[in-house]
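Heads up, the thing below is written out as C-alpha cells.
Omission of a single protein chain aside, the complex is shown with its protein chains in their original locations.
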Amino acid sequence: MDLLPVILTIITASTPLLLAATGELITEKSGVLNLGVEGMMLIGAIAAFATAVSTGSALLAILAGAFSGALVASIFAVLTLIFLANQVATGLALTIFGVGLSALIGSNFVGVALEPLPKLNVDGLSTIPILGKILFNHDVLVYLSFGMIFLVGWFLSKTRAGLILRAVGESHDSAHALGYSIITVRYLAVIFGGFMSGLGGSYLSLVYTPLWAENMTAGRGWIALALVVFGTWRAGRVAFGAYLFGTITILQLHVQGWGINIASQFMTMLPYIATIVVLVLISRDKGRIRMNAPQCIGKPFHPSK
Amino acid sequence: MSLIPQFIPKFVLETRVEVSNKWVILSPIIAIILTLFSGIIIFSLMGKDPLLALYTFFIQPVTTLFGVTELLVKATPLVLIGVGLAIGFKANVWNIGAEGQFTMGAIFGGGAALLCNNIESYLVLPFVLLLGILGGAFWGAIPAFFKTRFNANEILTSLMLSYIAVLFLSYLVHGPWRDPGGFNFPESQLFSDYAMLPVLVENSRLNLGSVFAILVVLLGWILIARSIIGFQLRVVGLAPAAAHYAGFKHSGLVWLSFTISGGLAGLAGIAEVSGPIGQLLPSVSPGYGFTAIIVAFLGRLHPVGVLFASLVMALSYIGGENAQIEIGLPAAVTGLFQGVLLFFLLACDVLVRYRIKSSSFISGKRS
Partner (left out) sequence: MAPLLKLSGVTKSFPGILANDNVDLNVMPGEIHALLGENGAGKSTLVKIIYGLLKPDSGLLEWQGTPLKLLGPSEARALGIGMVFQHFSLFDALTVCENIAIASDSNLSLKTLHSKIMEVSEDYGLPLDPDRYVHSLSVGEKQRIEIIRCLLQSPKLLILDEPTSVLTPQEAKNLFVTLETLAASGCAILYISHKLEEVKRLCMKATILRNGAVVATCDPRLETARTMAERMIGSKLNNIQRRKSPESGRPRVRINKLSLKSSDPFGIDLKSISLNVSRGEVVGIAGVAGNGQNELMAALSGEVIQSYPNDTIVFDDICVAGMRVSERRAMGSCFVPEERYGHAAIKEMSLKDNALLTSSKNINLVKKGLLQFDAINDLTEKIIFDFDVRTTGSKMESGSLSGGNLQKFILGREILQEPGILIISQPTWGVDAGAALVLRKSLLELAARGCAVLIISQDLDEIFEICDRIAVLYQGNLSALMDTETASMDQVGLLMGGGNGE
C-alpha cells in the first residue's frame, strides 16, 4: 500500500484537533475550563464557510472563522469572569448555543460545495520526493497549526507574559495580591482559545470536508479538550496527542480497505473509545495530574474573597 | 504591574449574607423574558414578522387539546432526565452523557420488547421498563467507575459514551435488529401492544410515562430536599473536603448520582420507544439528553422546578416544529433559543449569590 496519501490525510485529520487544543491549552493554563470548544468550532466552521461562499476569499474566510470563534468565546468570558457563572454550565451552554446558531446559519448553505484551500508549495522544497510532499505541500492552516503550537510552547516556558499566565492559573489569589488583573489575563486567554477553536472549525469546513453539514465537528471539540488532559498541559505532548488521534481517525477509514470486515459504526466509534482509554490511562496517575494541572482550573475568582 | 492594564469594573459584586431565595425564582423568569426579546430580534433579522413568529412558536401549539398532550409527551423525557441530572449536578457530578444513557435505555428495553414480541402477557411491559432502566444505569455506571477508580473526568467520558451508544443503536437497526419485513429501512419491528405504555388520553400519544415523571418529581424532591442523601450531595458539591471530613463517601455519591441519573435517562429512553415511537429507529431522541441539562439548571436543580422547566423546553420543541410547518423557520431555531436561554439564566444567576453595588474602585476587606 502506498503510505504517502495516508500520511497526508493524517495531517489533514490532525490539524483541526491541534488548532483547537492549542487554544484550549492557553485557556486552561490561565485557570479557566471552557467546555464550549465544540460550539466555538462549529461557529468558526459555518462563519468561514459562509464567508468563503459569499466572497470567494480564502483569507477572509479564515479570518471570519477565527474571529467569530473569539467573539462567542467572549460571551463565555463575560459570563464566567464578570458574572461569575459556573464554568462547566457556561461551557455546555456555549456548545448548545454553537450547535443551534451554526445550524441556523448553515441551513442556507446545505449542499453548497467549495474549492478547498490552495496548497502553499515552498519553492524548491516541495519537489523533494516524498518528504517534500509530507512537509512542504500544505495549505496555510497546517503551517499555522505547527507555528502556533511552537509559539505557545515558547510563550509558556520562556516569556514573562507566559509566566504571568501560568501564575494566574496556579493561584489567582497570589497573582491578585501581587497586583495582576486576573480578569484581564483570563479574558485574553479565553478569547485566544475561541480564536484557535474558530480556526480549527474553519479547517473542517474549508479543507477537511469542504461542505457544510450540521454538527460537522462530530465531537472533535470534546476530543480537543481531552487532548489537553492527555498532554498534561504541555504543548509538545498536546501536539503528539493531536497526531495520535488524527492517525486513529484515518486508520479506521482504511481498515475496511485492508479487507477487515467490521461494521462501519464500530470503526466510527474508535476515536471516542480511544478518548476514554487515553483519559483513563492518564488520569489514574493523580500525582502527575497534580504536578501539571493548573491548580485554579474551573474555580471562579471573586476579589473580595 | 505595567504589562497588563488594570481592569476596573464600574460595579462590584458583593457577596450576600444569605442566598437570595427571591432571585432563585426570579432569575429563570427574567431569563425567559430576555430570551423572548432576543427571539423578536432574531426573527426580525430573518425577515419574519416577529410577533407572528412568537405566536406560532410559543402560543399556537398549545391552543388545542392535542397540542397540550403533545407538550406533555415531549416534557416527559425531559422531566425524567432532568430530575436525575439535577441530583448529580448538586454534587458537582457532571453527567452530560444522558443522551447516551437514554439511547442505551431504548436499546436494552427495546431489545427486551423485540425478544418478547410473541409473548402475550402483562408482565412484558414491566420487564421491558426494568431493562430500560438497567440499560441506562449500566451506561451511567461506566463513567462513575472510571471517575472513582481512575480519576477520569466524567464530563468527557460520559459524553464520549453518548457518541458510542448512538452509533451502537445505528448498528443494531441497520444490522441484526432490522425488521426483515421492513423493505430494508433501518428500523426494528413494531413492538407488540404488551410492550407498549398504555395511552392516557384517547387519540393522543400521552401515556403512562408522564405518570412516572410525576412520581419521579415527588421522589426526587424527597431525596434532594428532605433526605440526608440530598444533604450529602449538596455538601460534596460545595466543599468536597468538608464532605470528606464529615465522613460522606465521595465515590459512593458519584456512583449514586450516575446510576440514578443513568437509570432515569434509561427509563426516559424506553418510555420514548415504548410510547410515542413504538419501535427502534436510528435516532430515538431529538437531543433530550442535552436539553435536559438546560432543564436541570432552569429548574434550579430542584425537581419541582425541573417539572416547570421541562414544560418550557418542551414548548420550544413543539413550537419549533410548528414554526417550521407554518412559517418555514429552520428547525435549528429551537437549539439556538435553548442556548440563548441558558446564557441569560447563567447571567441572571449572579444575583442569587451576589448583590451589585456601583462603585468606582474595589474596596478591600479587613482581615
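Just so it is clear, A and B label the chains in written order, and each chain counts residues from 1 on its own.
Just so we're on the same page, contacts are C-beta pairs under 8 Å (C-beta built on N, C-alpha and C of every residue); 3 or more make two chains touch, one makes a residue touch a chain.
Predicted model only: the values in this text are computed from it and were never measured.
J.: Out of all the chains shown, which come into contact with the hidden one?
T.: So, spelled out: the chain left out of view touches A, B.
J.: Which is it among A:166, A:254 or A:284 that touches the chain not included here?
T.: Of these options, the touching residue for the absent chain is A:166.
J.: With respect to the chain omitted from the figure, which of B:55, B:145, B:231 or B:308 is a touching residue?
T.: Selected residue, touching the omitted chain: B:231.
J.: On chain B, where is the contact patch with the chain that was removed from view?
T.: Residue positions of chain B that touch the missing chain: 1-2, 6, 15-19, 222, 226-229, 231-232, 234-235, 238-239, 241-242, 244-247, 249, 353, 361, 363-367.
J.: Name, in rising order, the residues on chain A that touch the hidden chain in the full complex.
T.: Touching the missing chain: residues 160, 163-164, 166-167, 170-171, 173-175, 177-179, 286-287, 290-291, 295.
Please note the rule applied: only the chains that are shown with their structure count from here on.
J.: Which residues of chain B touch chain A once you look at their complex with the stated criterion?
T.: So the residues of chain B in touch with chain A come to 1, 3-7, 9, 12-15, 94, 96, 146, 149-153, 155-157, 159-161, 163-164, 167-168, 170-171, 174-175, 290, 293-294, 297, 330-340, 342-343, 346-347, 349-350, 353-354, 362, 365.
J.: Under the definition above, what is the set of chain A residues touching chain B in their complex?
T.: 35, 39, 75, 79, 82-86, 88-90, 92-94, 96-101, 103-104, 106-107, 160-161, 164, 178-181, 183-185, 187, 214, 218-219, 222, 225-226, 229, 263, 265-266, 268-269, 272-273, 275-276, 279-280, 283-284, 286, 289, 302-305
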